[in-house]
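The complex is shown incomplete by one protein chain, all other protein chains being positioned as in the whole.
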Amino acid sequence: MINKVIKNASEAVKDIPDNAVLMLGGFGLCGIPENSIQALLETKVKGLTCISNNAGVDDFGIGLLLKTHQVKKMISSYVGENAEFERQLLSGELDVDLIPQGTLAERVRAGGAGIPAFYTPAGFGTEVAEGKETREFDGKMYLLETGLIADFALVKAWKGDTAGNLIFKGTARNFNPLMAAAGKITIAEVEELVPAGDLNPNEIHTPGIYVQRIFEGKNYEKRIEQRTVRS
Amino acid sequence: MINKVIKNASEAVKDIPDNAVLMLGGFGLCGIPENSIQALLETKVKGLTCISNNAGVDDFGIGLLLKTHQVKKMISSYVGENAEFERQLLSGELDVDLIPQGTLAERVRAGGAGIPAFYTPAGFGTEVAEGKETREFDGKMYLLETGLIADFALVKAWKGDTAGNLIFKGTARNFNPLMAAAGKITIAEVEELVPAGDLNPNEIHTPGIYVQRIFEGKNYEKRIEQRTVRS
Amino acid sequence: MALDKIGIAKRIAQEVQDGMYINLGIGIPTLVANYIPDALDVVLQSENGLLGIGQFPTEEKVDADLINAGKQTITMRDGSVLFDSAESFAMIRGGHVDLTILGAMEVSENGDISNWKIPGKMVKGMGGAMDLVASAENIIVAMQHTSRNGESKLLKECSLPITGLRCVKKIVTNLAVLEVQQAGGFKLLERAPGITVDEIREATAGKLIIEGDIPEMKID
Partner (left out) sequence: MALDKIGIAKRIAQEVQDGMYINLGIGIPTLVANYIPDALDVVLQSENGLLGIGQFPTEEKVDADLINAGKQTITMRDGSVLFDSAESFAMIRGGHVDLTILGAMEVSENGDISNWKIPGKMVKGMGGAMDLVASAENIIVAMQHTSRNGESKLLKECSLPITGLRCVKKIVTNLAVLEVQQAGGFKLLERAPGITVDEIREATAGKLIIEGDIPEMKID
């Protein structure tokens, strides 16, 4: 099986150039590519467009890249919980494109699947529809939305094998499989890297064909935004 | 968890009316809903439109329903290997709509996902494009194709739980998960039915929300079309 | 007396039927889960990728990889299933979720809803709200009848940016239960305990439809 293993995060991201379009998996801080983000801080690459459901918090996730002014544009569905983000947005340093979450998910899925455009009802009659084609199907109104791809997709999985096959855990799956398929170069970091053949072919969430580079990450912090417990 | 269990195939299909639109999972004879097809032979329901990648063989799968003249129309991608099919088609008894396999898969996926239409390159410049809208995206030509749904989807899984969650086996997965999501009423037959909670939530292929009725099938024949072995 | 948040949640819980798949928004809608009768078997969807939300975890069971759409740590019930964000919104958009309960800043008398943006304030984004309201067949809004400064949130037309058009079917506020009519207007179905029709009329800027006697809500 084709071997996609690369040494570490630094090796994986070193050729990401200034002004690249990135996709980053995760929902809130759950399932984000922590190691790859850290490595981007070190390469100091600038002018990034980041497609990610959220923008991290002030001192974690994509928030770290905002603090270092490496991000020029965010394409997201929800970007609260981040004071530095707000400051940059209001000062005009940062550009933001807000997309309904389901539309974002479907646009990324479409990009990976070679679907250039599709119709969705989300956002009809709202600001989101401005400048977009609308069309009626069976009595209901829809917007035309286009597929999204990225120069690099940075995803985080629970287990992965040397052939690039990935298994996610819990709700850390979220946007990761979609983005894996929509990156021209997809970099997967995994908590546990195993030889090809160790994962059950029937339990794999992302086929290795979508992954160009894979490495075993380290020091996962997995920060929790809302620790809620029952007594 | 909501209980979807029904006694058997006869109970599951008994309210399928004449002229219903059905989806039937399977690729060739692999992963077809054997029990539900048998039960349809018994209800003698007529005028069915069957959306299925193939049309079975003369004496198995959908071929059995053709023999009893219960099918009025097939929507498929490949319908060879069936003499009775050919006879009915040439005599005008049977109507056939041929769709590229990937377009069929995506149309069913779209139907289940509430996407009314999408663009795909398959079939541009061919007979398939006749009467369809075409459009250029990024220098390439595409056809507009619509989502498909069915009154009833008949699917076959390996394991299922009482909540309707399904796991398929090998390449018997094929169209089954897509169709499960695109049926207004989805009837799942499984080789092994287990209590909700017995399946690993991370290994389920079809979420139970798509399945309205589930039963444990019996006497699976699993006929092989091309038995190829090495010595 | 006007209902508190828990009262609103309890009243909405009465709308839940056996066998429903339900998506609960953040805030009051989340509270609804606590008041669904045990006899009813329902499944809660979390749009970040889970069907079958369970209780909050005990301290030892907290798992950073298992959160709800409000980013709270959660658990899974027996029979749960995990999936990605495209599948999650396929479920929502495809009409597979039976009931959506969410908060709102304003609702118009033809069912338009505004709940994602206040001009002049920091825009955080719509998250999944636009997908939910554009897709769901059955949407109940949980909200206060009036804003903090006493202005009605049930309007002829929404003044804030729209989240979705003609989508809200029912509204449960601290004062009343109302049904949005196909032809327009809020049909008053029930009054909060001790609240008069006149009080509701005064708090409702949009067209209020009152037919016959309006019963009081029954809340435990």
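The first chain written gets the first letter, and so on, giving A, B and C; residue counts start at 1 in each chain.
Basically, a residue touches a chain if its C-beta (ideal position, glycine included) is under 8 Å from a C-beta of that chain, and two chains touch if they have at least 3 such contacts.
Small disclaimer: the values here were computed from a predicted structure and weren't measured.
Just so you know, the chain we are not showing touches A, B across the whole complex. Within the complete assembly, residues 27-31, 53, 76-80, 86, 89-90, 96, 98, 100-106, 108-109, 120-128, 158, 168-178, 205, 222-231 of subunit B touch the chain that is not shown.
For subunit A, the list of residues touching the undisplayed chain reads 1-3, 109, 111-115, 161-163, 165, 181, 195-197, 201-202, 204, 207-210.
What we mean here is this: only the chains that are shown with their structure count from here on.
Most remote from subunit C, judged by the distance between CA-atom centroids, is B.
Once the centre of each chain is set as its mean CA position, subunit A and subunit C turn out to be 29 Å apart. Mean C-alpha positions place subunit B and subunit C at a centre distance of 36 Å.
Computed from the mean C-alpha positions, the centre of subunit A lies at a distance of 33 Å from the centre of subunit B. Contact of a single residue of subunit B with at least two other chains is seen at positions 113-115, 202. Subunit C has residues 50, 82-83, 86, 89-90, 92-93, 135 in contact with two or more other chains.
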